[in-house]
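Of the protein chains in this complex, all but one are displayed in their positions.
Residue numbering begins at 1 within each chain, and the chains themselves are lettered A and B in the order written.
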Amino acid sequence: MSYRKSTSGWRWTRALVAGAMGITLATTVLSATAGAASTPGVTSSSVNIGATVPLTGPAAPGYSEIAPAMGALFSWVNAHGGVNGRKINYTYLDDGYNPANTATQTRKLVLQDNIFADVGSLGTPTQAAVQGFLNSQKVPQLFIESGCNCWSNSKFPGSSGWQPPYTVEGKILGAYIKSSFAGKKVGYLFQADEFGQDFVKGLDQELPAASVVSRQNYDVATLAGPLSNQMAALKAAGAQVVAMATIPAATALAMLPAAVIGYSPQYVVSNVGADAPTVGPLLSAFAQKGGATAAQVAAVGGLLNGVITDAYFSPESNVSNPWVQVEKKLLAKYAPSLYAKSGLDGNTQYGIALAYTFVQALQAAGKNLTRAGLLAAIAKSGKSFVTPGFVPLSYSSSVHYGFQGAEVIKLSSTAPPAVTPSGSWIGGTAVSPVEVTNVGSGPVKKYTGKISAPPKSLSKSA
Amino acid sequence: MSLFFNYTLNGISNGMIYSALALALVLIFRATKIINFAQGAAGMMTTFIASSLLAHGVSYWWAFVLVLAIGFAFGAMTERILIRPLQGKSELNPVIVTIGLLVVLEGVAGAIYGNASRGFPAAYSQSGLTFGHSRIAFSHFDVFILVAVLVLMIAILILFRATTLGLRMRASAFAGEISRLLGVRVGILLTLGWGLAGIAGSLTGLLVAPTSSFGPYYMDLVLVYAFTGAVIGGLESPVGALIGGLVTGLCISYVGGYLGSGLEPMGALVLLMVALMARPEGLFSRPAARRV
Partner (left out) sequence: MLRHLLFATFGAGIMYLVTSNISLFDNYQVGQIASFVVVLAGLSLLTGVNGQISLGHGAFMAVGAYTTALLMTHTQWNFILELLSAVGAAGVAGLLIGIPATRLKGPYLAGMTLLFALALPPIADKWPNTFGGDQGLTMTTPNAPGTLSPQEWLAWIQIGGALIVLVLLANLLHSRYGRTLRAVRDDEIAASLAGINVARTKVLAFVISAGCAGLAGAFLGLSTGVVNTGAFPLTLSIQLLAAMVLGGTGSLIGMVWGGILLVYLPQWSTSLSGHFNLGSGVSAYLATIIFGAVLIVAMIAAPNGIQGGLRWAWRRLPGSGSGVGGSGSSAAPGAPTPVLTDE
C-alpha cells in the first residue's frame, strides 16, 4: 500500500502508520455471522441471550452467584429439548460494576455476539448506562436485577425490572413500622444512591414525618470500616427503630459498632441487606475472639435475632416449601460446583426464579420468535407466569415492574435455620400477611390471591 | 458533646490503623524511595493465610506470630525479586510494578478464597469499655490496636536509634553510595527495610479485618488513607507516620460525622493540602539542604 512509502526522515508518518497498524492488528476480529433469519441471535435450534454482571470487584460478593444459577435453570431447559425446539445459549460477562465496562461488554454482546435479548443484567448505575443503547438497538433489556424505580419508563419500552422496586419495599416496611411500632422514634440508615433514596421515598410515604428523628447515610464507594459515627448519631437522636436500606456488608458494619456502644434498636432492614447467609459470616467476627466458643458464635444469632425484613418469595430456610425443594434439587444437579460453594441462598434462588420467568416469556412468544413478539408476550401474559413469588408479576403494556408486593418477616432464633455450606444461619417467620402496593401513591393492602406452586415439569424432572 | 466524644474515639481507632500501614509505607520509602501500592494487598493476603490457619485449628496467637513472619518474608522477597531489578531505572517503574502486584494479589485472593466477605476474629472482645454506666465507642479490641501499633512503633524506633543495625539502615537509606564504600552491605539492609514493612502491613491486615468486610478489597481504602497519613507525616519519619495517620483518622471521622460520609475523602484531601502548604515535604521531614 502506498502509505508505507515514507521517507526515512518523516518520523510522524512512521509513527502514525505504526499506531494504525497496531489498531488494525488488535481489531482483526471475525465479524460474527448473523443468520439469514431476520431476528438476531435466533435460529431454529437456538436462541442467544446475554448479560453483564459483577464477577470481580467489591460488588461481586453474593451477586456473582446469580448468573451461574440462571445458567443452571437454562441447562435444565436445554436438557429437556429447549423452548420451542430452541436451546438457550446464555453468555454473561464481567463488568466489575463499572458502568463504562458495562457499556463495552453490552456492545460486545449486541454488536459482536448478536444476542437476541439482554436478560438478568445487574445493577442500577450499570444498567442505566446501557438502557438507551439497548433500546435504540431494539434489544430487550429484560428483568434487570435492580429495584430502581427507573425501569418502567415509556421512553424505554424494551426495559423491565423484576424484583420489587425499592420504594415498594420501603412502603411495605414503613406501613409495618407505623402499625407495629406506633409512637416509637424512627431513624434511617441508607446507602446514598438510588437504592437508598428510593427506599426512603417509600418509608416517608408511610411514616409520619415527626416520628423520623435522624437520617444517616453512607457512600458505598468510600465504605471502608464500621459505620460507627452513623450509629452513634442514631443513638444520640434516640431512635428506637432503625430502618436500613443497606447492602449486606453495610448491615454488618452498622450492627457491629452499635453493639460496641450497647445500642440495640429494633432493626428493620431491606430485603437485600438482611440475607442471613451473607450477613451472618460478617457478624460472626463480633462473637469470635482469640478462639471462638460455641456460646459466642450463638451470640451472632443474637445480633440478627428479631430483625424485621421483607421477602417476596419463600426464603431458603423454609425447607418444606415446594419451590425451595425444587430449587435445591435443580441447583445441585445442574450447577454442582456452585451448589457446593454457595448452596441455595437468596442469590441463587433469585437467579433460578428469574431464569424461569424468562423461559415462560420465550414460551409465550411462540414458535416465531421476534423481539417485538417477546415484549408483547410479556405485556400480555406476564401476570400469569408461574413464579415462586408471593404475588404475581405485574407486567402490562405500561407497567414494567415485576413483583410489587412482599410479606414482612422477622428473623428469629426459634425459626428453622438456613443451612448453607458456610454454616447454619438464622431463619425467619412471617409476621404480616402478603401485601401489595405500587411505586406511586397507591395504598399498601393485603394480597388475597393465591400463591403458585411449582409446575409439575419442574418438580418432576429436576 | 457525647457525639463529639464518640467521633473522636472512632477517629483514634481508625487513625491508629492508618498509622500502622503508614509506618510500612515509610519504612519502604526510607529504604528505597518507593511508594509500595501493594502494601495493603500484601496485608490482605497474609490475613487470608491467617484465616486459613485458624480454620485448620491453629490458635489465634500462633497464627498471629506466623503471619507476621510470613509478612516479613513476603516483603523481603518482593524487594529481591521485583524491585531490585528496577534499580537505576525511572522512578515510575517501581510504582507500576507495585500496582501490578496489588492487582495480582487481589486476583489471587479472589480466585482462591472467593469474593464473599467473611468474618475474621478479633484478639479481644469488641464490646465497648464501660465507664460508670455508659459504654463508650472504644472496645477492648481498640485498646489492643492502640497498644499493638505503639509497640511496633517503639520497636522500630529502638531498632533505628539504639542498634548498630538500625544505624546502618539509616545510613544506607540516607547515603547509599557512601555507606557501600564504607563497607555496609546496603542491599541486605534495603531488603530488611521491606521485610519490616511487611510486618507492619501484616499487622494492619489482622487489625482491620475484624471490623471490616474482610475480602480481597478490604485494604484498598485503608491504603489510600494510610498514604495520606504518611505524606502528611513526611514519608521519612516513623513518628510522622504515627501522627499523620492519627490526624487523618480524626479528620475523616469528624468530616464523616458532621458533614456526611461522602465527603470523607474530600476532607482528607483538604487536610493534606493544608498540611503540605505549610510544609511541602510533610510535617516531620528533615529540612532538606537546598540544592544549587
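Here is the rule we go by: a contact is a pair of C-beta atoms (placed from the backbone, for glycine too) under 8 Å apart; a residue touches a chain by one contact, two chains touch by 3 or more.
Keep in mind it's a predicted model, so treat the numbers as computed, not measured.
Undergrad: According to the contact rule at the top, which chains on display are touched by the left-out chain?
TA: Taking every chain of the complex into account, the missing one touches A, B.
Undergrad: Of the listed residues B:123, B:200 or B:224, which contacts the missing chain in the full complex?
TA: If we include the chain that is not displayed, B:224 is the one touching it.
Undergrad: Considering the whole complex, which of B:19, B:115 or B:191 touches the chain not shown?
TA: B:115
Undergrad: So which bits of subunit A touch the chain we can't see?
TA: Touching the missing chain: residues 3-4, 8-24, 26-27, 29, 31-32, 55-56, 60, 64, 67-68, 92, 94, 97-100, 103-104, 107-108, 111-112, 124-126, 128-133, 148, 150, 192-195, 197, 219, 221-222, 337-338.
Undergrad: Provide the residue numbers of subunit B that touch the chain removed from this figure.
TA: 29, 35, 37, 82, 85-86, 89-97, 99-108, 110-111, 114-115, 220-221, 224, 227-228, 230-231, 235, 260, 262-266, 268-269, 272-273, 276-277, 280-282, 290-292
Simple rule for what comes next: only the chains that are shown with their structure count from here on.
Undergrad: I'd like the Å distance between the centres of subunit A and subunit B, where a centre is the mean of that chain's Cα atoms.
TA: Subunit A and subunit B have C-alpha centres separated by 36 Å.
Undergrad: Which residues of subunit A touch subunit B in the complex?
TA: Its residues touching subunit B are 56-58, 60-62, 64, 192, 217-219, 222-230, 232-233, 236, 248-249, 252-253, 256-257, 259-262, 278, 281-286, 288-292, 341, 422.
Undergrad: Enumerate the contact residues on subunit B facing subunit A in the complex.
TA: Against subunit A, subunit B makes touches at 2-3, 6-7, 10, 14, 59-61, 107, 110, 114-128, 134-137, 139, 141, 208-215, 217-218, 220-222, 225, 253, 256-257, 260-262, 264-265.
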